[in-house]
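Only a single protein chain was left out; the remaining protein chains are all shown in position.
For chain A:
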Amino acid sequence: MVSNFGWPRLSVFISCLLHLKLRLLSIVVVSCDNIWFPKSVNIRRNHSLTWEEPVVSRLGQGDVAVVAEGTIGEIMVLLKDIIPAAQNNIDTKFILLEKGKTTVEGQNKICMALVADETAAVHFQFWGDECNAFNSGDIISLTNGIFSYQHGNLLLRAGKRGNLAKVGEFTMVFVETPNMSEIHWIPDPNNSKSYIKEYVISPVSRIFPSPVSDM
C-alpha cells in the first residue's frame, strides 16, 4: 500500500506511546492511508512525517519505529471527542467541507463553515483574515481552539488565543455524521464545568446539507 502512494508525500498516520524515561516516542504504524485507532489508545498523535525513501519502503502496518521526541506534533483530539467548554484547549486537524457567506459583524468579518474529520463534523467560525485564507478541500490544523456557544450557536473557532494553519489539501477522509454542533448538550451533573450529550438535534448539519453522489 505504501508503494501505491509514492513517497515521500505519503502521510504516515501513527499512534504513539510516550516513553518518558527514554524521552523517545515509539510509534506504531497503524495504517498508511486509512486512519483507525483502537479505543484503548485515547490520545492521538497524528502527524505527516516525511521519511526518506528507504524508511518508508521498510515500514508496514504494525511496525514499530522509534523517532526522537520533538519531531512529532501535538496531542490532537478527534472531533467526535470535543466537548463545549469556555477554554482554548482544542488541538485538532480537519478538512474544510464548505464555507458560507462572509458577513461583517461590527469591525470584523466572520464566516461560518462546515469542517470534519474521520469521526465527526462540526460548524466552524472563521474570523477576520481567516475568512479568505482557506478554501473548501483545505486540510487545516487548529491549535488552542475553543468549542463554545456564540449567539446560541455551538461553534468551533480559533478565538483570540488559537491558531489555524493550512497543512494540506484533499487527502483526508471525513464523515458528516455526527455533527457536534447539532447535539443538545446539558451541564454534567457530576462536574459543573463540563457538559454531556443530551440528544441529537440533527444527524447532519442543517446549515450545510450534504451533497448526494449520483453514481
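By our rule, contacts are C-beta pairs under 8 Å (C-beta built on N, C-alpha and C of every residue); 3 or more make two chains touch, one makes a residue touch a chain; residues count from 1.
The rule is simple: contacts and distances are computed from a predicted model.
Peer 1: Leaving aside the chains on screen, match the unshown one to its UniProt name from "EKC/KEOPS complex subunit CGI121", "Zinc finger protein", "Integrator complex subunit 3 N-terminal domain-containing protein" or "BBSome-interacting protein 1".
Peer 2: Choosing among "EKC/KEOPS complex subunit CGI121", "Zinc finger protein", "Integrator complex subunit 3 N-terminal domain-containing protein" or "BBSome-interacting protein 1", the correct UniProt name is "Integrator complex subunit 3 N-terminal domain-containing protein".
Peer 1: Looking beyond the chains shown, say which of A:Gln125, A:Ser141 or A:Ser181 touches the absent one.
Peer 2: The single option touching the absent chain is A:Ser141.
Peer 1: From the listed residues A:Leu79, A:Ile146 or A:Leu164, report the one that touches the chain absent from this view.
Peer 2: A:Leu164
Peer 1: Identify the residue among A:Gly106, A:Gly152 or A:Pro211 that touches the chain left out of the display.
Peer 2: With A:Gly106, A:Gly152 or A:Pro211 as choices, the missing chain is touched by A:Pro211.
Peer 1: On chain A, where is the contact patch with the chain that was removed from view?
Peer 2: Chain A touches the chain not shown through residues 1, 4-6, 8-9, 33-34, 47-50, 71, 73-74, 91, 97-98, 129-130, 132-134, 136-137, 141, 143-144, 161, 163-167, 169-171, 173, 211-213, 215.
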